Structures are given as structure tokens and as C-alpha cells.
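Removed from the display is one protein chain of the complex; every other protein chain stays in position.
Order as written gives the chain letters A and B; numbering starts at 1 within each chain.
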Amino acid sequence: MYRWFHQLGSPPYFYRLARRLEPRLAIAALLLIAWGVYGGLVKAPPDYQQGEAFRIIYVHVPSAWLSLFVYTAMAVAGAVALVWRMKLAEVFVTAAAPLGAAFTFLALVTGSIWGKPMWGTWWVWDARLTSELILLFLYLGVIALNAAIEDRRSAARACALLALVGVINVPIVHYSVEWWNTLHQGPTITRFDRPAMAPEMLWPLLWCALGFNFLFFWLQLPRMRYELLQREARSRWVARELGSE
Amino acid sequence: MGGYAAYVWSSYGVSAGVLGLCVATTYIRLAWLKRQLRRRETELDDPK
Partner (left out) sequence: MSSMWAIVRRDLLLGLRQRGEILQHLFFFLLVIVLFPLGTRPEPAMLLAVGPALIWMAVLLSAMLSLQRLFRPELEDGSLEQCLLSPVPLPLVVLSKVTAHWLASGLIYILASPLIALLLGVPGPAIPVIMVALALGTPTLGLVGAIGVALTLGLPRAGLLLSLLIFPLFVPVLIFGAGAMNAAITGLEFRGPLLMLAAMLVLSVTLAPLATAAALRISLE
């Protein structure tokens, strides 16, 4: 186990492993998403309250789930990077931030497309939408910090620290926004959460969520490879790797 | 899809677009970087 961990930490080993894993992850992600979307768009019956509009759930909920998952993963990797100075963990943080921002953006856009027929406006200051928006800004902060610092190594470490600070903040922000929302929001019917879903509606959602997860890891690998190549451009394994392709 | 078809399709369309963009930029950037590194290497190998 320890040996495996140690091997994984070495960039050349990881680079080759990632190249082998990528196609498999891609196929798994595409199949799962295709199956989930088919189940959600075709097989699932329309919702008795929201009609066909509930089908947005199959892209909205996985994106929202991934937006939180990616941030948490970034913070965990950030902690590893700061404590053990592991190169791959540093690379993970900076590579994941744009992907996380993309998922957050999607959650916001699909949420607002859903809100239009349900609430009659594109945007309501709903607790969940608002904290998702703050989360987007947290991601943008990490991206901007990464872009501003020239040295790749210290940029990654700074981003790792910022992600850690942010992850402590996320639940506080969520709680405070919820408190604020109950004070100010009138009788908004949050139709997003309902007690139970029919299984033929729920299963496609789980497939889509899993597929999005695979999609994230699939895309994360080439992004990490990019960062590794950029950082270690002068080392011998890069030359070997580029020559062998 | 009743009256909601446009909303459903546009949300799936936006998702496909954004995620497709992520895939495309990821691989294009990687290919670009590799090309640059290779070129730098050949320049180092035989300086004219």
C-alpha cells in the first residue's frame, strides 16, 4: 500500500498510468451519462407536479453535486499538498479548479432555466442558488490566484491554502445564506426537494451523477498531465515520454 | 414534452456545450504544449 502510494507520487509513473486510464474513464463516463439521460428523457414518466420540466434534474443535480464534490476534493488534495508537499496533490488543486467552476456554472445555469417555468423568473435569491453563486466566486478566486502567481509551485501551494480556507467557509456561507433566506424570502415554494422519488425517476439520476463523477476524473487526468509537463519540461522523463509517442 | 420542451432542451444543450468545451480545451491545450516542448527539444538537439 505504502509502496503504491509512493509510486503514484512519482510524476512519470502517474503520467503513464493516467494515459492508460483515460480512455477507460471516458468510455465509462459517456456510457453512464448516455444511459442516465436516456432513462431520464425517455423512460421516466413526467412528474405529476412539474410535468416535463423536472427532466432538467438529470443535468442540474449532478452538476450541483459535482460542484461541491470537486471543491471538497480540492481541499483534501490541498491539505495533502501542504502537509506532505506531494507534487501530484499540488497539481490536482490547480487542475481541478476550472472543472469545478464549469460544474458550478452549469448548476447555476440549469437551475435558472428550471426556475423560469417553475418560479416565473430566471433568478430568485433562493438559499441554494445563492450559496452556489458564492461557491462559483470561490472557484474563480482560486483560478485568478493561480493565474496571478508566476512560479508554478508556489501558485499551486497558495491555491491549496485558499481551497482549504474556502472549504471551512462553504458550510458557514451555506448556513448564513439559509438563515438570511428564511428572514427575507416570502412564501417561495421550494419544489426542488420532495419527500420521495419514484424509482424509475431516481435511477437515471444516480447514473447521471455517477457519469458526471467519471467525467470529472477523466478530464482531471489530462489536465494534471498538462500541469506536470509544464512543470517538469526540463526533466528527462518528459523527453522520453514525448519521444516515445 | 408539453410547454416545457424548450427549457429542457436548452438546459441539456448548455450542459453538453460547456462540458464539450471542457473536453476540447483540455486536449487542445495538452496537444499544444506537447508540440511546443517537442519543438524546443529539436532546437536544442541541433542548434543551427
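What we mean here is this: a residue touches a chain if its C-beta (ideal position, glycine included) is under 8 Å from a C-beta of that chain, and two chains touch if they have at least 3 such contacts.
Quantities reported herein were computed from a predicted structural model and do not represent experimental measurements.
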### Summary
Going by the whole complex, the chain not shown touches A
### Of A:Val177, A:Met201 or A:Leu229, the residue in touch with the unshown chain
A:Val177
#### Entry: Chain not shown: contacting residue from A:Arg55, A:Lys87 or A:Arg157
A:Arg157
### Given A:Ala28, A:Leu41, A:Met86 or A:Leu145, the one touching the chain that is not displayed
A:Leu145
### Task
Kindly state which of the options A:Leu30, A:Leu82 or A:Leu206 is in contact with the chain not pictured.
A:Leu82
### Summary
The missing chain sits against subunit A at residues 82, 134, 137-138, 140-141, 144-145, 148-149, 154, 157-158, 161-162, 164-166, 168-169, 172-173, 175-177, 179-180, 183
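Quick note on the criterion: only the chains that are shown with their structure count from here on.
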## Note on the structure
Rounded to the nearest Å, the gap separating the Cα centres of subunit A and subunit B is 17
### Task
Report the residues of subunit A in contact with subunit B in the complex, numbered from low to high.
37, 41, 46, 51-53, 55-56, 59-60, 63, 98-99, 102, 105-106, 109-110, 113-114, 116-117, 215, 219, 222-223, 225-226, 229-230, 233, 238-239, 242, 245
#### Entry: Contact set on subunit B toward subunit A in their complex
1-5, 7-8, 10-12, 14-15, 18-19, 21-23, 26-27, 29-30, 33-34, 37-38, 40-41
